[in-house]
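Report on the structure given below.
Rather than the whole complex, this shows some of its chains in their spots.
For reference, chains read A and B in written order, and residue numbers begin at 1 within each chain.
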């Protein structure tokens, strides 16, 4: 540790002492100003709510949307910060960055998401204000999820400043894409198979491709996991897995919509686990399981039911989706990941991008085949929101629009990723050298490891030193 | 690590490359078919819910059972996957298996539980379909809890294929036992002292006894914990402890039933912590605390109030139960665990089996002494469900039936465990050799530990190698 020459990351290029604070401060001050101009409480979170209740003949506070959505919101919040954060701690020496940068960019992104999504979706036309409530918070978390997925593709290879830039553009693109898909095309995507996962996945993969480092093998020794880091990553996996039913139901229709989305997601995820284990075991000579598969592919079912969770896919339909996605995702890890010129650190292609596309297709098919017998007249209207001028849209037309939504998400992910990737190649963002990738020491004060086992290691070293002297004497 | 001879677990006996995938695939396909034939949404999760509301004069979506039970369901879900999973990570080299196999068998079991419990409890007589809603998901999680408890007794000594077999039979036995206790005997057991904990405990202990390995001491060096694994295990302990009020109240009666079950469990668990600490400290010469006790016995109060949590045991009654169970459970770890020919890896006798019996007895006594003064006329009917042909059952009769329930749970656990244990002794399941027990390497790709401290360890090795050469030169 007492190197008398400069360590590589002491060079100016990874010094972010000015860049990072400047970006954070500028951004946060901009947020305060924009929130001051634009953002107010909606009618359910404003202190005038008692008057709203009287005006709308609401007799119980339980009708406040808060009570319908808050438990799901908190589950989603855990997925964003603990789920995504810990899932990425699997690298042996990048846990600080995984959890810490995830924390930073999510906190950064949710503020911008509230504004962007507000301008497109919650703007009160009479006052020009964005009115926010608990559903906006959920949507902001959702929006950030797309950026955290993209983070997974470049994990270990970019600086926190680059991550903030990626998130700034990612949230912006997300909000536009979401507006086109959900509002203009009136596509249903409550759990975001297309809007969140396919978009976020291809956005991240394209950026990772543009930032391709031919000599990344120089930090190969840090690209794996260690025993403890794999256990930490399972914390992320499990919180994502357990709370995915909340993710897919959080903004679904009150009542049966939320209820059904939970059941479907619960079943789909369970099936994913079994087929993931099966393929993982098959892929090894002696049938041993691979933690990478268990940590990731078990979640593919949740992604793939993001669109259709609130539809009447029926319980066995949910199981089939989970069955197939567990297989495909695990096979992605075995066959695809290593053969692409992308360095997809977390394998988001197999966990988000591909299952997201599958989810879009499942949604399109189930929407196209929806009928009054399965849903009931009112149920069909509620589930697909076919009111007003959409009253005459048929299920098969809806299916077509759903398919169009997939294309929009893909296009935004790939084109947006290519542009943002180009911006991130500028040599001003403090990214690490090839040999310093996947290493916390570049951006974090890391405690000395030598002190961990004060009893066991140093005596050996001391003894060895002692022997050197002895031998020199000999 | 470059052994040129075969490692013991490379032998065919632990090769599960065919067995595990075959079981997983067969099972999952069977589930899809059976769900296709039998399982549908219930009236509250079906898209026809708006019509149901009109028919039943329901004016608010808040009356959908989803909103009464979903927060508790998610807490229970966390207990099953993070709680049980991480509680078992305490072994130094079995954390992958603890979390991973827990994940596998729970995902496997909940599907079968929905079917088995559905056939016995939720079958719509007119259509022959099982109609599922959020309460069924909770019950499936509960059912699986019994199997995870049994897993704790054999942790480290069986193969994942054996665990799946154990779970298959465990869920089946559970569903029958539960039907007899809850439906035929009409016993109350909302938190499952008898149905879940006593059954699961004795099921696991009996299996562990049947699979007794006289030479298990050959893997003695892996039977303990290390510092980090004990901290990981505390994640499991705390999530179980914190969410146990949800466990005991999740399927309790709406309103005061759920409310009271939470208060009682909260108090009972707090008292358990204090007496566990007291006995743990007393058991050591210098009063030091033992992590095994803190990780396990603090939870005994939750188990022991499983039956009576929704009864009017009164707050001090809950404290007394917790007080006693903390003492008894900790003493179990000190005196009983080491003297039984069972190798109860996690000490489930002290955490589940014995406290489960106590819980059954507490439930029988409090039921027998229930009266209209304490409960009110309607409260007594609601709490014990004494409607219809049970209208005339007196509290003391109910107490008798409660006691009978204990016997049923015990009988199913012990007899079922003996039979299943016999099946698991067949030499076809890929179980590990005595010297490879408690070792993740048998069933998992484990990352190389040497790379963990690239700075500290390898130089020493290199130096030593260097010295060998030097000395050879000398």
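As a working rule, contacts are C-beta pairs under 8 Å (C-beta built on N, C-alpha and C of every residue); 3 or more make two chains touch, one makes a residue touch a chain.
This structure is a prediction, so every number in the text was calculated from the model and none was measured.
Sequence-identical chains make up the whole complex; the displayed set comprises 2, and the total in this structure is 3 copies.
One rule holds in what follows: only the chains that are shown with their structure count from here on.
Between the CA-based centres of subunit A and subunit B the separation comes to 31 Å, rounded to the whole angstrom. Against subunit B, in their complex, subunit A makes its touches with residues 1, 60, 62-63, 67-68, 71-72, 75, 92, 221, 224-228, 230-231, 234-235, 238-239, 241-243, 245-246, 254-256, 258-260, 262-263, 266-267, 269-271, 273-275, 277-279, 281-282, 284-291, 294, 298, 312, 314-316, 319-320, 323, 374-376, 378-380, 382-383, 449-450, 457, 460-461, 464, 467, 471.
Within the complex, the subunit B residues that touch subunit A are 9-10, 14-21, 24-25, 27-29, 31-33, 35-36, 39-41, 44-51, 53, 60-62, 64-67, 70-71, 73-74, 77-78, 81-82, 85-86, 89, 93, 95-96, 99-100, 103-104, 107-108, 110-111, 132-134, 137, 160, 228, 232, 235, 442-449, 451-456, 460, 463-464, 467, 470.
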